[in-house]
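Shown here is a partial selection of chains from the complex, left in place.
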Amino acid sequence: MYSVRDEQFEGPLDLLLSLIEKEKLDITQISLAKITGAYLEKIGEMTGESSEIADFLLIAAKLLYIKSKELIPGVETAEEEEEIADLEERLREYQAYKKAALHFDGMLSTLNRSFTKRGKPEVVTTFSPPKDLDSAGLFAIFSEVMNKAAEEIPEQTEIKTEKKVTLEERRTEILTHIKNSKKTSFRSILASSRTKSDVIVTFLAILEMIKQREIKVEQDANFADFTVSGLR
Amino acid sequence: MTTETKNPKSIIESLLFVAEKPISSKEIADATGVMVGEIQRHLKEIEEDFRERGIRLIRKGEYFSFVTAPENAKEVSLLLNEELRHDLSTAALETLAIIAYKQPLTRSEIEEIRGVNSDSIVRNLLIRGLIAEVGRKETVGKPIMYGTTMEFVQFFGLDKEENLPKLSELSLFEENTESQ
């Protein structure tokens, strides 16, 4: 059942959970740190709409925090700790519902289902029109219903027109940026980002590149801009 | 059809209950694989079992069906009239309007527009004599198509040209629903 869905994850929680279950791990901070790499890799492969990927990126940021804590102890803040605890709790809850869904599927596969009576109404139908309604009123109701129905459709097509941004694309962009100017700042890299998810992708790309030792990041003072330079 | 723990009498009761019209032991045999002779034996037993209940088994020629016990007719009509006495809900009015202006159409076409299941509402409109089955759609499963009744058309004056919506008004909506 899980193998079928491997290619298509329903969301970041679904992806996280499947990675944890694949490694036969419990839902803990340690497990989350362990699967961070695999998670980022999956995001790197994604080519969906940026609004959808943004959901995945928010979770990625949390994973990176956990990972960084493992590497550099003592950076925890109470607020972030709470967020991690919250993520674990959400994963556990989600896991419970996934199990319930699996059980539902099992119940339904027995094909035991009840049917209601199909017979025509036994009553002699008596024409009983609604009170206080004329043809104009009826048409007004019709127009309203059709408008409501029409409203629900365009939403989905709208999202699809958004620009797609993948981690890999952004990585290439940053590399060119550095090649051209040898050294650059974090701010100037971000300058081209238009949306919040763009910023997150860029940031993740930088983190990933640091990990791969493709770039080096330096900071002169707390809260100051970062200098980004190439290592290769 | 495997019948390891199958209870043929229970199956026959289910079929009688759910059938759209009276059914024969031949039809029951086709749906169950049980022999006609055995089915007739079960039918006799079912008739006995239900003799004192609010549901009865009746036979007309070769055909059997469940009906309500005749002595409860008064309460039955009271309940059904009660259902009729309530004015139409907003949901029912919406459904009625859709059928009036887009007929003939199937239940699932109505549901596609409304976004919610409309089974019981369609039944309610049928009982009220506002809509009726007007044919079958030539697609998979040949679903029933509904339209308004003659009484309805006359009552709302929809047979008069001036009460029909302008074609331009309608075509605007038409496109949207088609693209679903």
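Labels for the chains are A and B, by order of writing; each one numbers its residues from 1.
The definition used in the following text is that a residue touches a chain if its C-beta (ideal position, glycine included) is under 8 Å from a C-beta of that chain, and two chains touch if they have at least 3 such contacts.
All figures in this text were calculated on a predicted structure; none of them were measured in a lab.
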Counts per chain label over the entire file, given a single displayed copy of each: A x1, B x2
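Throughout what follows, only the chains that are shown with their structure count from here on.
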Separation of chain A from chain B, taking each centre as the mean of its C-alpha atoms, in whole Å: 44
Sites on chain A touched by chain B in the complex: 115-123, 125-131, 133-135, 138-139, 141-147, 149-150, 152-153
Touch list for chain B against partner chain A, complex: 14, 17-21, 65, 67-68, 76-77, 80, 84, 87-88, 92-94, 96-98, 100-101, 113-115, 123, 126-130, 149, 151-152, 155-158, 163, 165, 169, 173, 176-177, 179-180
